[in-house]
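Handing you a structure now.
In this view, the complex is presented without one of its protein chains, the others remaining in place.
Chain naming follows the written order as A and B, and within any one chain the residues start at number 1.
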Amino acid sequence: MQITARQIADLLNGTVTGNEDVIVTGASKIEEGLPGTISFLANPKYAEYIYSTLASVVLVDKSFHSDNNINATLIFVENVYAALAVLMEKFNSGITLDQGIAASAIVHSSAILGQGVSIDDHVIIKPNVKIGNNTRIFGQVFIGDNVTIGDNVTIYPGVKVYHNCIIGNNCVIHSNTVIGSDGFGFAKDEDGQYKKIPQTGNVVLEDNVEIGSNTVIDRASLGSTIIKKGVKLDNLIQIAHNVTVGANTAIAAQSGVAGSTRIGEQCLIGGQVGIVGHIQIANGTMIQAQSGIPSSVKGPNARLYGSPAIDYQQYLKAYAIFRRLPEMANQLRTIELTLKKLEKNNL
Amino acid sequence: MQITARQIADLLNGTVTGNEDVIVTGASKIEEGLPGTISFLANPKYAEYIYSTLASVVLVDKSFHSDNNINATLIFVENVYAALAVLMEKFNSGITLDQGIAASAIVHSSAILGQGVSIDDHVIIKPNVKIGNNTRIFGQVFIGDNVTIGDNVTIYPGVKVYHNCIIGNNCVIHSNTVIGSDGFGFAKDEDGQYKKIPQTGNVVLEDNVEIGSNTVIDRASLGSTIIKKGVKLDNLIQIAHNVTVGANTAIAAQSGVAGSTRIGEQCLIGGQVGIVGHIQIANGTMIQAQSGIPSSVKGPNARLYGSPAIDYQQYLKAYAIFRRLPEMANQLRTIELTLKKLEKNNL
Partner (left out) sequence: MQITARQIADLLNGTVTGNEDVIVTGASKIEEGLPGTISFLANPKYAEYIYSTLASVVLVDKSFHSDNNINATLIFVENVYAALAVLMEKFNSGITLDQGIAASAIVHSSAILGQGVSIDDHVIIKPNVKIGNNTRIFGQVFIGDNVTIGDNVTIYPGVKVYHNCIIGNNCVIHSNTVIGSDGFGFAKDEDGQYKKIPQTGNVVLEDNVEIGSNTVIDRASLGSTIIKKGVKLDNLIQIAHNVTVGANTAIAAQSGVAGSTRIGEQCLIGGQVGIVGHIQIANGTMIQAQSGIPSSVKGPNARLYGSPAIDYQQYLKAYAIFRRLPEMANQLRTIELTLKKLEKNNL
């Protein structure tokens, strides 16, 4: 899609300063802005970037004022986030789904659907499902018995939601992700064979949760596995049974959280991180990619690295020495020889 | 689901001692028992936990006898595991699937289905498939040509089973898992381009195997990739072509096993473990999460940690020193200075 600053301003009821003919073809973050993209400034923390961003156009609040020179074309709007949402719709126009229920979808007669719902082909909706207004469910999705889904939810093709799970408003779930499969719970019998522990709980996604593709969130053995409001999970993530992920925490791809662990709010967890079961992670914890967290993180805003993880700076310093361990081993040998000589002389 | 100890006892033809009005809403392991849950004691190894468990109700064998005080309500049954299976059915009642073949399922006329089979909507069953008695296949599953599936199997929505694979009795496969896709086998030609090696084998799951969601088990290039009886695989696991996983081994989420490796029986493999190809892992090996196994493990019951993995205790001790390497480097510098001084004095 190609659109000029002028056209965007018209779409958003905004006003333009700068070159209104500049063309944008996509969006970018203000701190990583690229020519030909539109960015936005809403969080004052990022205000400094408006002077250096390479983005061609930046959406700003109508109250925004600057004495310094800004290269980008600015579009002043009433509410930056609301404007952004309108723009997103526009940019996402490549994907279409008609309202209503496709003929090949199997929707049980006991299901209750809100206004403006879209159910694509080959979707299965089991008994007693409730779906809110304006929710879109793409092809080949499976919604199990008694599932409740909120308003304005988007569920992409192939997602499977097991029975009794609850999905809040404004959630987005990408393709082939699985919500509510059985937790990994077995007990060994006297013959060394595993017997299954029934997994009788469910999964609860609160509002504004977004989940990537091919991620798995297991149902609780009892109670709920809970993903709190505003959490963002990337692709291929494992969330085991009875885990809680705190509000506005983001977890990057291929990380895993073992059973019954409680992760705090506003945490930033890198890719391929592993977190053991039955621990607590304090609010604001930052975990470097590939780290392994072996025990509870008690103080907030810690930064961790390593497997098992330690303080981020401490890990980097230790690792710097690790790299030259062979040299250090040689030093030790030399010292021991020198010592022997000295001791001999000393006798 | 809410159910009283009395109701459970009636369901299982058991007898109650203790408060028969206590309500349970789910199940838990005896060693992790929670109030409001039912647990069970079948393996004598766990007998001690019956005195400390917080579980409200415990299923025990009718021969169970204790002189000590037990807080939990006990239900005495003829066979604990059989009773547990009945209870599981009860707790899992949130998920329904009618017997018979849904109208939208595509079942090839050459397929042979046993008694009491359930085939859900939008399932595809290809030519020459054989399915045993009481097997349930949920929505949007794909069963390729010539696949054989045993009795009492449950295949959850979206699972794909490629042609010629064999699935034993009582297996459970969770959503969007893939069984029998091509192994990763290529040979480079003189231009540096990969040519595919045909993957002509299959996957065999023996009886009582349970597999989580979004796991992949590749077909053998020749012969079979084999998952032996009683194996439990968690979510997002990679099993490469020609691997064998021994009986009653459990592997946690996001672990991967490279091609042609043979894993023994009764192994416990943590999450995010990597095991290289073409090696053997002895029976009873325990591997700590995130470890990398670079070579065969010959003696049974080893406990391993690290990447590459070494003895578990050795790794922990080495890592304890790793954490204070910067300090050790300082010690070394001090020693060298002292030595220089001493040598000078010594001249």
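As a working rule, a contact is a pair of C-beta atoms (placed from the backbone, for glycine too) under 8 Å apart; a residue touches a chain by one contact, two chains touch by 3 or more.
Computed from a prediction, not measured in an experiment: that's the story for all the values here.
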> In the complete assembly, which of A:37, A:73 or A:199 touches the absent chain?
Replying inline: A:37
> Touching the left-out chain: which of B:37, B:170, B:221 or B:266?
Replying inline: B:221
>> Considering the complete complex, identify which of B:41, B:131, B:178 or B:204 is in touch with the unshown chain.
In response: B:178
>> With the missing chain put back, one of B:256, B:300 or B:326 would touch it. Which one?
In response: B:256
>> Give me the chain B residues in contact with the hidden chain, please.
In response: 104, 106, 122, 124, 126-127, 140, 142, 144-146, 158, 160, 162-164, 176, 178, 181-182, 184-190, 192-198, 200-201, 214-216, 218, 221-223, 236, 238, 240, 254, 256, 258, 272, 274, 276, 292, 307-308, 310, 314, 317-318, 320-322, 325, 328, 331-332, 335, 338-339, 342, 345-346
> Residue-wise, where is chain A in contact with the chain that is not depicted?
Replying inline: 1, 25-30, 34, 36-37, 40, 42-46, 81, 84, 87-88, 91-92, 94-96, 102, 104, 120-122, 138-140, 156-158, 172, 174-176, 208, 210, 212-214, 230, 232, 234-236, 248, 250, 252-254, 266, 271-272, 289-290, 307, 319, 322-326, 328-329, 332, 335-336, 339, 342-343, 346
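Everything that follows uses one rule, which is that only the chains that are shown with their structure count from here on.
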> Taking each chain's centre as its mean C-alpha position, how far apart are chain A and chain B in Å?
Replying inline: 26
